[in-house]
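Missing here is one protein chain; the remaining ones are kept as they sit in the complex.
First chain written, first letter: the chains are A and B, and each begins at residue 1.
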Amino acid sequence: MSRLLPHSVVLLLLAGLAGCNSGPDPAQRQAAVDAFATVQKVFQHPRCQNCHIPGDQPLQFDEGLPHAMGVVRGPAGHGAEGLPCSTCHGEANPPASYGPHAPPGAPHWALPPPQQRMVTIGLSAPELCRMIQDKGQNGSRDFAALLKHVSEDKLVLWGWNPGGTRAPVSVPHAEFVAKFKTWTDAGAPCPTG
Amino acid sequence: MVSLTINGKTQQFDVPDDMPLLWVLRDVAGLTGTKFGCGMAQCGACTVHVDGAPLRACVMPVAAVAGKSVTTIEGLSPDASHPVQRAWAELDVVQCGYCQSGQIMSAAALLKAKPTPTDADIDAALSGNLCRCGTYQRIRAAVHRAAELAKG
Partner (left out) sequence: MTTATGTSRRDFLRTAALGAGGLVVAFFVPGTNRLAAAAPAAAAAPFAPNAFLRIAEDDTITVLLAHSEMGQGIWTSLPLLLAEELDADWSRIRVEHAPAAPDYFAVGMPMQFTGGSMTTWTEFERYRRAGATARALLIQAAARRFGVKTADCRCENGAVVAGDKRARYGELANDAARLTPPKTVALKDAKDWTFIGKPARRLDSPEKIDGRAKFGMDVQFDGLLTAVVARAPVFGGTVASFDASAARRVPGVRDVVQVPSGIAVVADHFWAAKLGRDALQIEWNPGPNAGLDSAVLQGDFLKTATDDGLPANQAGDAAAALAKAATRFEADYAVPYLAHAPMEPLNCTVRIEKDRCEVWTGTQFQTLDQAVTARITGLKPEQVTIHTMFLGGGFGRRATPTSDFVSEAVEVAKAAGKPVKTVWTREDDIRGGYYRPAFVHRVAVGLGTDGKPTAWQHRIVGQSILGNSPFQMMIKNGIDATSVEGVADSPYLKSVADRHVSLHSPELGIPVLWLRSVGHTHTGFVMESVIDELAKAAGKDPLAYRRELLAEHPRHLGVLELAAERAGWGTPLPPGRARGLAVHESFGSFAAQVAEVSIDNGAIRVHQVVCAIDCGIAVNPAGVVAQMESGIVFGISAALFGRLDIVNGRVQQSNYHDYRVLRMNQMPKIDVHIVPSQEKPGGVGEVGVPPVAAALANALSALTGKRQRELPLRATS
């Protein structure tokens, strides 16, 4: 039902729900906001944000250059009709013998679909914080689903094992998940300013 | 031992699991229509279809497509009658020809997904296929023509 409501209403509802609970104490809230800094670091690492973009052309490399070959998001996030991501990106990184520049791979390699772009690139901390928990943008995921996504999704996990000479996400995965949990356990409070 | 169905024929290949599909096709199965150009999915000359979807065979370990159905340029049609091939002939697309197997396989994949592609669709689907002779203008025209031919 939340899909039918404007985002602002959803946010108000979420805020209201949070308000109904006793809510985190200030210390827990502060710890959660601190934890979110780590979450942001991961979400805005090139391995993650290169595909969480507002436009239609994904980025690539640590520098975040426009993906070569005019690659586009396509109607479902799986690339253009006739040139799906899977044309080059397999279910796993290619063997090292294929060289450092062969396209990396992970299951369901894709961008978010155009209806829910889950844009993380270029967002301020408060904006990112709100986007992640906005079910209108995050694939209708609640906190549990989000936690599962960042803990287990194989495409997410690829960020820590990107192959070739690509820089992996700089925060250890376990630490990231722990921080994510700290943050969501406290109701995912957002930093101010 | 890896089992592949290539152009409708199921075969067993005694090759290492991580050997690229391209070299199994070319050097083991003897199907040389699929070309080697870059070895890193930059040029598209090695494009084949796996279970109907386009794939750059040079970066795909053969084990990853075990049991699947592979179509190469040799199997796209029995007699060059695929609409894309007919359009390519009609508009005299080829020059040196080395990239054209890949171009044709990519164009066929595009038309399957999008029977009436726009110029933007062609840009999006075929920019992964390099042509050093510069036949792009005729490729574009031939994709449009193939779309017409496919409708009969």
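Basically, a contact is a pair of C-beta atoms (placed from the backbone, for glycine too) under 8 Å apart; a residue touches a chain by one contact, two chains touch by 3 or more.
From a predicted model like this one, the values you see are computed outputs, not experimental measurements.
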{"item": "Options A:Gly70, A:Pro113, A:Gly139 or A:Pro191, residue touching the unrepresented chain", "value": "A:Gly70"}
{"item": "For chain B, the residues touching the chain missing from this view", "value": "16, 19-20, 23, 26-28, 30-40, 42-43, 45, 72-74, 76-77, 80, 85, 88-89, 92-101, 104, 122-124, 126-140"}
{"item": "Interface with the undisplayed chain - residues on chain A", "value": "66, 68-70, 97, 101"}
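Here is the rule we use: only the chains that are shown with their structure count from here on.
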{"item": "Mean-CA-position distance for chain B and chain A (Å)", "value": "33"}
{"item": "In the complex with chain A, residue positions of chain B that touch it", "value": "18, 20, 39-42, 47, 53-56, 59-61, 64, 106-107, 109-114, 117, 121, 123-128"}
{"item": "List of chain A residues in touch with chain B within their complex", "value": "68-72, 74, 80-84, 86-88, 90-92, 94-95, 97-99, 101-103"}
